[in-house]
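Yeah, one chain of the complex is gone here, protein chain that is, but the others are all in their spots.
For subunit A:
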Amino acid sequence: MMKRWHVLKRLLPLMAGVVLLLSACGRADLSTLNPQGAVAQEQFNLMKLSFIIMLLVVIVVFAIAIYVLVRFRRRPGDNKIPVQVEGNHKLEIIWTVIPLILLVILGVPTIQSVFALSQDYSKDPKAVVVNVTSHQYWWEFEYPGLGVKTAQELVVPIGTKIAVEAKSADVLHSFWIPALAGKIDTNPGGNVNRMYFETPAKEGIFLGKCAELCGPSHSLMDFKVKVVDQASFDNWVAAMKAPAVLPEDPAIAQKFQSQCLSCHAVGDMGGPAFPNLTGIGDRETVGGILVNTENPKYQNEGSTYDNLYRWIKDPQAVKPGNQMPKIDLTEQELAGISKYLAEYKLNYESETLANNDATDDSQESKE
């Protein structure tokens, strides 16, 4: 028995090494193995614990299996009949009790964590409450305490608990920000789900995804979470509430009002049914997946203007099955509206975040 324990002790550093290898794996803005917030960190700790226990099980089984298969293979000409063993009570008790002990080791923190993560922070004055409503195929974020509504990009302050109340306007979706927290399904019909997550102590941009099959564009239903410092966040809230700015060119402004604002809103104008466009020029993406960047590398990247142009020209080509029809616009109107929207910025960010794009790129090139 002592000997077996020694083997185990020798295995421990190996397992610690594997776990180290696991952590800090993948992009900091996307990977569950590289958690950036307290909730994701707690979930990652549980993942690590279960992984270590399970690795132990796998190693034991593999070791016995390999030993048995090599040691007891039938040699040519071997015709002996092995002893017909019926069983062994001692062994059977061992491999019933040890797994039970392992499960207690895993089960206790699991239960603790289930209850800890189900805390409702919506009444906590320090927390930011966000009502998340999912639609085919976009995300609506409403801040009931602040009187602000936005879409596709969740702007939140650093080091804060975000209390999420999630529901769906149509089919099931699932709200997931891998680097910050596990997911919660969004259900239809007033069946509101609650969860919370904590933003990291520094600024950053994180990828969010829909994790429940919701139709043809399920895989394209991405969103971004932008974590900004408190001052920027306050600026953002104020700017979101400021009166809308319309295009300078009156013809474009007229067209924008008649064609776009029937569904969309900017500032205090327009309709609430579809994504709010206030400050869309600041956003990281158009439609959640056309990434705005000055140095496009991939099919889904382009400048903010190009992306808006591409989206408005043929929304169905970007996200099949979404609700936005092809709008009847002249080339000039299309360009004018795209330009107006691309330049519709709220300029709320402090300098640190503005430089964040650069760090993001260096991470990508490391990949």
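As a working rule, a residue touches a chain if its C-beta (ideal position, glycine included) is under 8 Å from a C-beta of that chain, and two chains touch if they have at least 3 such contacts; residues count from 1.
By definition in this document, contacts and distances are computed from a predicted model.
*Asks:* Which protein name, taken from UniProt, belongs to the chain you can't see among "ABC transporter ATP-binding protein", "Raffinose/stachyose/melibiose transport system permease protein", "NADH:ubiquinone oxidoreductase" or "Cytochrome c oxidase subunit 1"?
*Replies:* "Cytochrome c oxidase subunit 1"
*Asks:* Among A:14, A:64 or A:273, which one is in touch with the chain left out?
*Replies:* Within the whole complex, the residue contacting the unshown chain is A:64.
*Asks:* Touching the hidden chain in the complete assembly: which of A:141, A:176 or A:256 does that?
*Replies:* Considering the complete complex, A:176 is the one touching the chain left out.
*Asks:* Which of A:132, A:156 or A:207 touches the chain that is not shown?
*Replies:* Among A:132, A:156 or A:207, only A:207 touches the chain that is not shown.
*Asks:* Residue-wise, where is subunit A in contact with the chain that is not depicted?
*Replies:* Counting only subunit A, the missing chain is touched by 25-27, 30-33, 40, 42-44, 46-47, 50-51, 53-54, 57-58, 61-62, 64-65, 68-69, 72-74, 78, 80-88, 91-92, 95-96, 99-100, 103, 106-107, 110-111, 113-115, 117-118, 136, 170-172, 174, 176, 178-179, 181-185, 187-191, 193-194, 207, 209-220, 222, 289, 291, 297-300, 320-321, 364, 367.
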